[in-house]
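Have a look at the structure below before the remarks.
Heads up, one of the protein chains got dropped from this complex, but the rest are sitting where they should.
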Amino acid sequence: MAKIIGGITSSHIPAVGNAITQGLTQEPYWKRFFDGYQPAVKWLEEAKPDVIIVVYNDHGLNFFLDKIPTFAIGCADKYINADEGWGLNAVGDFEGDQAFSWHLAESLVEQEFDICTCQEMKVDHGFVNPMRVLLEKEKDWGVKVVPFAVNTVQHPVPSGKRCLKIGEALGKAIESYPEDLRVVIFGTGGMSHQLQGERAGLINVDFDIETMESVISEPEKFASLSNAEIIEQAGTEGIETIMWLVMRGALQPDAKLIHKHYHAPISNTGAGVLVLENQ
Amino acid sequence: MAKIIGGITSSHIPAVGNAITQGLTQEPYWKRFFDGYQPAVKWLEEAKPDVIIVVYNDHGLNFFLDKIPTFAIGCADKYINADEGWGLNAVGDFEGDQAFSWHLAESLVEQEFDICTCQEMKVDHGFVNPMRVLLEKEKDWGVKVVPFAVNTVQHPVPSGKRCLKIGEALGKAIESYPEDLRVVIFGTGGMSHQLQGERAGLINVDFDIETMESVISEPEKFASLSNAEIIEQAGTEGIETIMWLVMRGALQPDAKLIHKHYHAPISNTGAGVLVLENQ
Amino acid sequence: MVWKTHDYDNIPGTYVFDGKQSSQSYELNKLFYSLNEAGNREALWNDPEAYMANFNLSDEQRDALRNNNFLEVVKKGGNIYYLAKMAIPRGISVQHVGAQFQDITVDDFRQKLEDNAEGFVEKLNKVGGYWNG
Partner (left out) sequence: MVWKTHDYDNIPGTYVFDGKQSSQSYELNKLFYSLNEAGNREALWNDPEAYMANFNLSDEQRDALRNNNFLEVVKKGGNIYYLAKMAIPRGISVQHVGAQFQDITVDDFRQKLEDNAEGFVEKLNKVGGYWNG
């Protein structure tokens, strides 16, 4: 049977991709941010996942406002990182696992989650940057992926509570798959940042730390906040942090904390990293 | 506050559109089928809805297999009936109500239904034919609409149980809208038919009648069937009948039966009509 | 890659369009989907081979299209609603397709439908309350 080894959280800041491309990771501005990823990189290397499920939000590449699904799952054999108009260099394609993806979709629908299945899916920086930072690769990723997109862009956005629940259902779905796959889940996005309006530039370290601690040991607490409360505290784009709850829900309640790291600001954002391992 | 006046079920057989266009409704083949709609047409005229919510499935016009949402709701100010490659004449545009649609979307997401919002949405025969039969118009519909699309084409398809639940949530969403709108809901599609494979031509009158009786007074019974059971009894395309449960869920449990009508075969299908009225 | 089995897999003469079917026929259904546009329908009729070359079809899928072998199309994952976009505009109704699936005439197919619905008015009367003219 498939097994969930653990999960990692990470921001997916566009500038991170450029810093990697331009070889700036050891420059003063970036050094502490990137160095703090190293324990996560090492853990992931040792975890040897067959599949990584990346929970992220699309920023207007694969989805336009004509059709915004609350939750969408990739069911393709290949995912392409295309031009998203942000001056980011596209990286190599990602390999999918259709049979596994479709099993997840079937199980989620059976568990009464109303997902959108995507047999063609371009992935943007929200998906790509965590892969680049955590696998330190540009191609030949050596692992299959399942993109799992959450609408955090256009409200109504699902509640943290719903994200935690679909995470729990995703966990059950994964662990009911008959093949012996080793699965790792990335919960990406956040933490506090606001890019728009006169309040742009907001960073809320206290809230971010509270959120990290909650996600580690008491995810229900963060999940109990309304989206308005999260926006008020973490900014309009900080709402992305609810996606961490999808990852968290899929793991065991007593998953072991392997690593935690926080840095701010990086680009416009408070950036947190967690590595949690199932027992 | 908005009020649900009642609901109507109807098949949405493509041939019905052609029969209307070609003026065949009083020909022997069609007469009984169309005549049985007249009490529904009359009820609807007297119900004077401001908005009709049409629950239907898209057959490959607005949605392609790249993105198939389980449930999708139109949030546009206009919906166009475009060429779907089936030789059907396009009818006039349908007017939407964006503020009402977005309220429904927000309420459904808050109630933990993971819908897809559509700000551009072409509507196919699944939407158009019930409008044509029940309003006897080709344009100037005199009513606003909200298209509500259910995936019944590519499995995993939501269960009848989930359809009933989203119907209940839709009912709450409608009745929490502050404007005094009169709302009628159409549940379309079905009943028994199979278009594909060597079993094409299946019609199951007994199962259809049972389903109609269940939808009237005991929707949980029909909703308790698995999709495989429904497919076995009603055919691969007969699975569409689960959409009736969305309409039924939005109505009062003791909604009053105004009219019931069944005819078979019409085209390839067993065709049922129900009119249910809230107390 | 392990495709799970389903409770609907063994219904005779029935090919449920699910992820397994759909994923093997994505390009085929994409071709059908393109036929929502009149210009594309014309292009297909004018030069089927050239039009098919725009899509990444298997040899078997191409053959099934060339021969109007609809059963093969469905078995290979062609969705019936999508397939209809190729058939109907050429005057091949869904009933013609249904007849072809069973290698019978359209009249026989229609008769089969009538037979399947046989006696429905009596059944309605038995339950009671149905409209009947």
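First chain written, first letter: the chains are A, B and C, and each begins at residue 1.
Basically, contacts are C-beta pairs under 8 Å (C-beta built on N, C-alpha and C of every residue); 3 or more make two chains touch, one makes a residue touch a chain.
Keep in mind the model is a prediction, meaning the values are calculated, not measured.
Asks: Among the chains present in the display, which ones are touched by the chain that isn't there?
Replies: Counting the whole assembly, the omitted chain is in touch with A, B.
Asks: Out of B:I4, B:I20, B:C75 or B:V205, which touches the unshown chain?
Replies: B:C75
Asks: Of A:I203, A:A223 or A:M243, which one is in contact with the hidden chain?
Replies: Counting the whole complex, the residue in contact with the absent chain is A:I203.
Asks: Could you tell which one of A:I5, A:A19, A:L44 or A:L61 touches the chain left off the display?
Replies: The one listed residue touching the chain not shown is A:L61.
Asks: What does the interface between subunit B and the hidden chain look like in terms of residue numbers?
Replies: With respect to the unshown chain, the touching residues of subunit B are 75, 77, 97-103, 105-106, 117, 119-120, 177-179.
Asks: In the complete complex, the non-displayed chain touches which residues of subunit A?
Replies: Against the left-out chain, subunit A lists 32, 35-36, 39, 59-61, 64-65, 82-87, 153-156, 194-206, 209, 213, 226-228, 231-232, 235-237, 257, 259-265, 267-268, 270, 273.
Basically, only the chains that are shown with their structure count from here on.
Asks: If you average the Cα atoms of subunit B and of subunit C to get two centres, how far apart are those centres in Å?
Replies: Centre-to-centre distance between subunit B and subunit C: 22 Å.
Asks: Taking each chain's centre as its mean C-alpha position, how far apart are subunit A and subunit C in Å?
Replies: 40
Asks: Centroid of subunit A to centroid of subunit B, CA atoms only: how many Å?
Replies: Chain centroid spacing, subunit A to subunit B, equals 37 Å.
Asks: Could you pull out the residues of subunit C that touch at least 2 other chains?
Replies: Those would be 18-19, 22, 26.
Asks: Which parts of subunit A, given as residue numbers and ranges, touch two or more other chains?
Replies: Subunit A, residues with two or more chain partners: 105-106, 117, 119-120.
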